[in-house]
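All protein chains of the complex are present and in place, except for one that has been dropped.
Chain naming follows the written order as A and B, and within any one chain the residues start at number 1.
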Amino acid sequence: MRMSPIIWMSTIAIISGCTGNQSAINPKGAPAIHIAHLMSGIVAVCTLVWLLVMVMLVWALLRKRSDAGEQARERGLTTTVSAAVGATAVIIAGMTIASFYTTRDIGIPGEAALTITVRGQQWWWQVIYADPDPALTFQTANEIHIPVGRDVHVQLESTDVVHSFWVPSLAGKQDLVPGRTNSLLLRAERPGIYRGQCAEFCGLQHTHMAMMVIAEDPESFERWAVAQRGNSVNPGKPDAVAGQVAFIAKPCAACHTVRGTPAMGTTGPDLTHVGSRKTIAAGLLMTTRGSLAAWIADPQTLKPGNNMPMVPLTSVELKNISAYMESLK
Amino acid sequence: MTPLDNVADLRDTDLNDVELDRRLASTWATPKGVWGALSTVDHKIIGRRYIITAFVFLALGGILSLAMRLQLAQPEARFIGPDRYNQIFTMHGTNMMFLFAVPVMEAMAVYLVPLMVGTRNIAFPRLNAFSYWMYLAGGLLLWIAFAIDTGPDVGWFADVPLSGPQYAAGKRADIWAQMITFTEVSALAVAVELVVTVFKQRAPGMSLDQIPLFVWSMLVTSFLIIMAMPAIMIASTALILDRLVGTQFFNPAEGGDVLLWQHLFWFFGHPEVYIIFLPAVGMVSTIVATFTRRPVFGYLGMVMALIATGILAFGLWVHHMFVAGLPRLGESFFTASSMAIAIPAGLQIFCWLATIWAGRPVFKTPFLFVIGFMVIFVIGGMTGVMVASVPFDTQVHDTYFVVAHFHYVLVGGAVFPLLGAIYYWFPKITGRMMNETIGRWAFGLIFTGFNLTFFPMHILGLQGMPRRIYTYQPEMPWSGLNMFVSLSAVILAAGFLLFFIDAIRSALSGPVAPANPWCASTLEWATSSPPPAYNFSRMPVVGSLEPLVDNSGALPVASGLFVDRRELVVTSVVGALPEARESSPGDSIWPLWSALATTVLLIWSIFTPWAVVWGSVPLAIALTGWFWPKGTKEDDA
Partner (left out) sequence: MKQTIVLDLSKLPPHGLGTASLTWWGTLAFMLIEGTGFALAIAVYLYLMSLAPQWPLHAPAPDLLAGTVLTLLLIASLFPNILVARWAKAQDLRKVRIGLIVMSLLGIAPLIVRVFEFPAMHINWDQNAYGSIVWVMLGLHTTHILTDLIDTLVLTALMFSRHGDNPRRYGDISDNAMYWNFVVATWLPMYICLYWVPRL
């Protein structure tokens, strides 16, 4: 049994309802919606053309044959083939033009409400909310918050190899190329959590390089940004206090920053507000005290080859550090 | 001893047919034994080896794909870890492109083109032997490296900096880059042989407008190889230099550029698609003509379409880089040029449809594969138009949609015609027929299995599943379709298994084939199945596009060649008017020694640049041995 494109299209219609928050056919951002319109147009035309060709093929194979009129037949064929080639040219010209207009629609506007820098690293996303005032600049990892209904300009850079930033429900993808800066327009039309994933093969853990884009109303977004700008909260509970001490004493601080503490490492993600993020390890696990403990205890089993080493910890230290991480809201 | 043995410079005019065949056989035949096998320059023996080797690589690459489907059938499966998985998908792509698809097309041409143009051996037959040994050595290098866990793991496109000195420690990426050198040397060698064979060794009278379409397609393909492969040679050499001696081609910190790699790679990589597809176009044209009992409609248009595709192929490479951040206006130009390729491709499809419509179809297995090709390839063409659109591509680039697209194009567009071609030319090559019943079953399984396997991948891609991931999380909505795809892959694999069984069984014990079992019209069917070592006892003379149809019964031939030395006729490029008799080089072991010396040099140079200096000494000796005259009649004529 072969699925014909007609069935395919109806399948798309059916599945796009339950296709998840990382889907080009479930668009919720302006660029993705523009592209989805173009896609359905092109798919419809192509399906039609394919069906026509198939009808011709079946007819050519199975038609009843007579011997008369060979000469006229060849002439008729020449006309038909020429017409078909002409039609092909017209159709692809139409698609080229449609494609050109869509390209214009999803282009980067001059003015954006917000500019975010995303830096790809093996295998996580560093997200920088820069501000002319350095005190207001902050960074996060693998989680991007944007205000709904505003143009957000994303600057894409890479510190190591080529990655590709792709949140299909919001926009098409764009590569992060070492030595270059690319840019992309995001504009969520509806609040929600949209998942994205690195689309360019970038090494061992290319598979586990996801991020969440959280689109919220401008007020919530502003509240979130204010909270993120602040230094880390001081732990209250005794296990978290002990966890902070251990975190700073152990190699953890050499790679991670927790603003407001002596931990100033820059190799790994900034953990100042790690407890507020939905996921850890670039979308691998939901953030809970248990998953934090599992991750810290043995990052190489959960995400083989990633750059976080297994730091030897006693079970008490592990418990405390996990509690501390969770408290960093 | 007959009295004629003492006559010097014996010509075919002096002999009766039986005696002529006997003497030509003793002049042209490859001696028995290992030495004979290693030093043969017979294009048929080398072509057969090439084809068999390429199909072995197809089987190996297929096993790798099954391993990937096993791993992806369920979310978070743990059959294969990320390190091995990355090697496997890199091997699958590299193997299928460089060790199967391009070589198998050239291999078919090495076997068939000299027969189809009516000559006795390919031009530069020793170079041909050399090219096979190089290909074999490159393939062994890659697979042995994989077996000892040093297989390349940077993707078949080996993007820098991931494949560069900083992020790809060890020798894996060097193996990839050097395997490229092996296969490109062999591909370029065959391309040169084919160009010269088609230009200069056509049967007297076979003017440009009487060349069979398969031969035309291989001529255009050979030019594509000649123009495109230097780009990948330059790129892979620069990569090796960056890795081995610290050049800075791809290091942005020192004035190098990451996208330079992508430009060079895709300047080769896109024509590569047509290097694989155009021979298939030639195969389809040949099969359609034979099984509709009429010449292909619009010969001139078909030839123009081949040439137009070949030229356009060099103006499309940027469509592989639509998300790399190049200027949008430039990208729109490449959208237009990429879509424009639909015009020659469409013309070809319409001409075949017209041929079928006007002809009288005979539904044998080769023709079934051509029908399957039409169904599948047109879908691949449609999705090709989709990915040519910049905005569309930003959503599907590097997703399973693209995986589906290029399998529709490459498997549908090239492997289906190839399988048809194997069923079609099998009797010529082996002297035995393949089994029609098993052939139908194989076709049915492959056609069904292929579509069930690859069609759902379009949807997976649109649902956000990227390529080259070794697993996915259960919360992603992909597991159902992935399981379906993996199960369908079993059907596809069963079809291929059946094909292999049929091919081996038929080669050993199939019914004996007559000279022209399909009542075909081109010259390769004018000689016995399999052809004798000298192909034709007298050089055929051609006066039409369908020499076997228009000369009912007797083949017009030319006489006057020597029989005690390997001789063939050289004709002019346009009109194929006879210009000279020419000696064709005899068997020689030196191509093998040269290939071995080159192999040592290339593998050694993965480890030290001095290998290029010291390794070139034995190579120079071997090449001198190759070209130094041995005082044979061929050398001194």
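Just so it is clear, a residue touches a chain if its C-beta (ideal position, glycine included) is under 8 Å from a C-beta of that chain, and two chains touch if they have at least 3 such contacts.
Treat the numbers as computed from the prediction; the structure is a model and nothing was measured.
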Chains on display which the left-out chain touches in the complete complex: B
Which of B:F79, B:F199 or B:W441 contacts the chain that the document leaves out: B:F199
Contact with the hidden chain (one of B:S207, B:S544 or B:S583): B:S583
Of B:L15, B:V402 or B:A526, the one touching the omitted chain in the full complex: B:A526
Which of B:I52, B:L140, B:M227 or B:L326 contacts the chain that the document leaves out: B:M227
Contacts of chain B with the absent chain, listed as residue ranges: 11, 13, 123-124, 188, 191-192, 195-196, 199-201, 204, 226-227, 229-231, 233-234, 237-238, 241-242, 245-249, 251, 254-257, 260, 263-264, 267, 515, 526-527, 537-539, 541, 553-561, 567, 569-570, 572-573, 578-583, 620, 624, 627-629, 631, 635-637
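Definition applied: only the chains that are shown with their structure count from here on.
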Centroid spacing, where centroids are CA-atom means, of chain A and chain B in whole angstrom: 38
Residue ranges of chain B touching chain A (in the complex, touch as defined): 81-83, 86, 155, 159, 161-162, 166-167, 252-253, 257-259, 297-298, 301, 323-325, 328, 331-332, 335-336, 339-340, 342-343, 346-347, 349-351, 353-354, 356-358, 360-361, 371, 374-375, 378-379, 382-383, 385-386, 388-399, 447-448, 451-452, 455-456, 458-459, 461-464, 466-473, 476-477
Residues of chain A touching chain B in the complex: 1-3, 5, 8, 11-12, 15, 18-20, 22-25, 32, 34-35, 38-39, 42-43, 46-47, 49-50, 53-54, 56-57, 59-61, 63, 65, 73-74, 77-78, 80-81, 84-85, 88-89, 92, 95-96, 98-100, 102-103, 106-107, 122, 156, 160-162, 164, 166, 168-169, 171-175, 177-180, 182, 195, 197-207, 284, 304-305
